[in-house]
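Only a part of the assembly is drawn; its chains keep their places, and the rest are absent.
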Amino acid sequence: MSVRIEGLTAGYGRSAVLRGLDLVVAEGELLVVVGPSGCGKSTLLRVVAGLLPGTAGRVLVDGVPVRGTSRDRALVFQDDGLLPWRDALRNVELPLALRGVPRAERRVRARGWLDRVGLAGFERHLPRELSGGMRQRVQLARTLAQEPRLVLMDEPFGALDARTRSAMQELVMAVLRETGTTTIFVTHDVDEAVRLGDRVVVLGAGEVDVRREAILAAVMG
Amino acid sequence: MARRWVLRVVSLAAGLLLWQVLTASGVRLWLRFDQLPTAVEVAERFARQLTRAEFYGDLGSSLARIGLGFLLAAVVGTALGVVVARSRVLGDLVQPLLEVVRPIPAIALVPIAILLFPTDEQGIVFITFVAAFFPILVSTRHAVRALPTTWEDALRTMGGSRRQVLVRVVLPGALPGVFGGLSVGMGVAWICVISAEMISGRYGVGYRTWQAYTVVDYPGVVVGMVTIGLLGRVTAGVVELLGRRATRWLPGEARS
Amino acid sequence: GGAASDEVAVVVGYQSKTINTVTAGTLLRELGYFERRLDALGQRTGTRYRVTWQDYDTGAPITAQMVAGRVDIGSMGDFPLLINGSRTQDMGDEGTRMVSVTGYNARGALNMVVVRPDSTAKALSDLRGQKVSTSVGSAGHGTLVRALDGTEVVVENQQPSVGASALQGGGVAALSQFVAWPGQLVFAGQAKLLYDGAALDHPTLHGVVVRKPFADARPEVLAEFLRAQLDATRYLHANPLAAAESVAAATGLPPEVVYLYNGPNGIATFDLSLKSVLREALRDDVPLLRSIGDIAELDVDRFIDDGPLKAVYEGTEDLANPARITGEDPVCGVPVADPAAAGEVWFAGESATRPAATPDCLLKQVKQAGKQVRAAYVPDAATGTRWFAEHAHWVRDGDRFLPFATEAEAAKRGAVLTYAQALAGA
């Protein structure tokens, strides 16, 4: 899926967080968005996901204006969006259940994804019985199970230790590349941004498009 | 666990004892216990009631009426509560009507129920329905309104439809509040059982209690109250148990 | 309602506690006469009949059910009857008709005003400015309004049972109510009689109403009902004590109280006849009723339909109670005849009462027997109102003792003695 954002203005109530933003993401590309805290990265993802309507400008996905959400556009939430009454397994099953995958099959597939994010044995734990990093991994598993064509990730590895993080990065990147999934990836980890991104955008600084080399200076100040 | 049950029994026993002491000694300090029946009088009468077939017939018919009215109220109340909380237009259309009907006393519905329904039983079930309906509706509405938006957002970005959001997020998320409403609704249904059974003219614990009062038979009235209290306790207990099972994921429920 | 097509459902609404209606309610139901007659009728016509009895605490729900078409035959007191007629008047032939009387008291003694036993009030005028509980729109209320005759009291409109609690709890100074309530409270020692409705000498009655559409569609059922009511009335006259005990068992009222009202020479006279004095009394009640509520003028003569009754029973204008105390006085050794003097004693453990020719004979009988007395009944020397000897107020008149139901009435005749004093003096 390709994304084209033209003159987007969006915000909450009367105050605009994003003003006249232009941005293009090509099919299969992985765009990294960085920027200072509160600059509107999460807001941008919410608009592309279709959760928040912009007040001006357009967001085109595959040339079609975004109107509401779709299972093709998955969002990994910054603060976990797990349903507290479902255990880890059933949270991962959720996107499969929504599109009517039979119970037995979705159970097998969800279990497979939980395994891959290193949570075998925690299938029956409720979200509140998991550590922060574990919850984040459940969310990743859920997103991968959804098999979307566009993934919007909001600091998906933020709560992971270095070792787990690189394992997750490897896993997620492999899946995304393999399926040719377009990705918008918000992070505050410069190293991650540079290592994973095809391209990096710094938000909040006049929406500059920068090459990998320039990003270090721009963010580190 | 054993200790908890001891405490509970002690509590009830202490309540009974206090009642016996206050009434038997005819205390009159601002509140006046001198005219009330003593616990022993009531216990004797209760024991006598337990030997009568009529008593069990009353229990059965009241339970059936409350049960049916409550079930209807649970289904309709939850559904309408969700609708009113989620849809602004439907809310604006439905709520003004409901809000005016809500505080109408069950007992004032007696003549209306008599005139409106073809049979007495329907009228009685209607009144218990109305009684249980509004607490369920209001609690559901409040619970749905208080839901965090993240869960819904999560489901929608997974491609969940409006209906799926309702079934997978709104209902389970609001469940703790809904069960609060069901519990209250069950209580209110029992509160109105006497009013409802005034229509009956024949059976039911509510009818029997009111009949006892019409011959100023206070022990009979208190036996009726205790019976209704126990029935209410048991039915509300069932609701709470179901509620606790359904909301086991809550941190507070694990605690207790 | 809800009958199968080959079955005729009859729903009878009654008030078990209003014992003046037992011949169309509690007693009739216990005796099963109506069902038996309908079975017999069914044998002839090939129809099945199913009777449902519904017991209500006041006349209002019966009227409501009749308006809704769900109660076919109902019984209630005079004011509720008038309300019933007035509310259904607009329905024309869909409305209701009064078809018989159950019981009445020609002087109005069915309604009384009672006060707490420790009350110092001697007459209604002593209640000035105090709270009196009554049920507005009931016979007890009518009596209170007539009897007060200008005395300013604060009327508390309460259900009878609520009023009884209020009297006990001290919320009100007096209670004006209809049958069974005054007798019941006095018998239980929770009240004493302040005013006897008989002093008004205005008749009060209870009666039976039927839904006109039902009467038109099933005249044969109505006829059987009236016949059954007649049967029950005759049974009551013939077996007063058994009837009282049966009613007491069904209602939870003490049998002594039921027998006070429904026994021979009792406060209630049971007779189906739609007597002219009773019609007149109803007509007199209409303006009073209209003054208390938003109630339409009622054409009493149209409301009363004596046709169905005429078809099964001749009727009479005689006001004498057909149930009399008879037999021979075991102590004085004279036949018991004069209803104005005759009394009865009910000893504990005995299954029959013993007659007494006069109050003096009764006192002697009690004294000689030395047994526990369940209840003793004497007629008020002025009004003839049957009352508990124990709760009567006695006056010595030469060598006689005269009982009075109220202390005020007794005081007019001389020094008032208690039952114990009278017993000692006898």
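Per-chain residue numbering starts at 1, and chain names A, B and C are given in the order in which the chains are listed.
In the analysis below, contacts are C-beta pairs under 8 Å (C-beta built on N, C-alpha and C of every residue); 3 or more make two chains touch, one makes a residue touch a chain.
Please read all numbers here as calculations on a predicted model, not as lab measurements.
J.: State, as a formula, how the whole complex in this structure file is made up of the labelled chain kinds.
T.: Number of copies per chain kind in the whole complex: A x2, B x2, C x1.
Rule of thumb we're sticking to: only the chains that are shown with their structure count from here on.
J.: For chain B and chain C, what's the span in angstrom between their mean Cα positions?
T.: 40
J.: Between chain A and chain B, what is the separation of their C-alpha centroids in Å?
T.: Result: the chain centres lie 47 Å from each other.
J.: For chain A and chain C, what's the span in angstrom between their mean Cα positions?
T.: The computed centroid separation for chain A versus chain C comes out at 85 Å.
J.: Going by the touch rule set out above, which residues of chain C reach two or more other chains?
T.: Residues of chain C touching two or more partner chains: there are none.
J.: If a residue has to touch 2 or more other chains to count, which residues of chain A qualify?
T.: none
J.: Where on chain B does chain C make contact in their complex?
T.: Those in contact with chain C are residues 32, 35, 110-111, 114-115, 118-120, 198-202, 210-217, 220.
J.: Residues of chain A touching chain B in their complex?
T.: 46, 49-51, 68-75, 77, 79, 81-86, 94-95, 97-99, 126, 128, 142, 146, 152
J.: Of all residues in chain B, which touch chain A in the complex?
T.: It is residues 150-151, 153-161, 164, 168-169, 172-173, 175, 247, 249, 251 of chain B that touch chain A.
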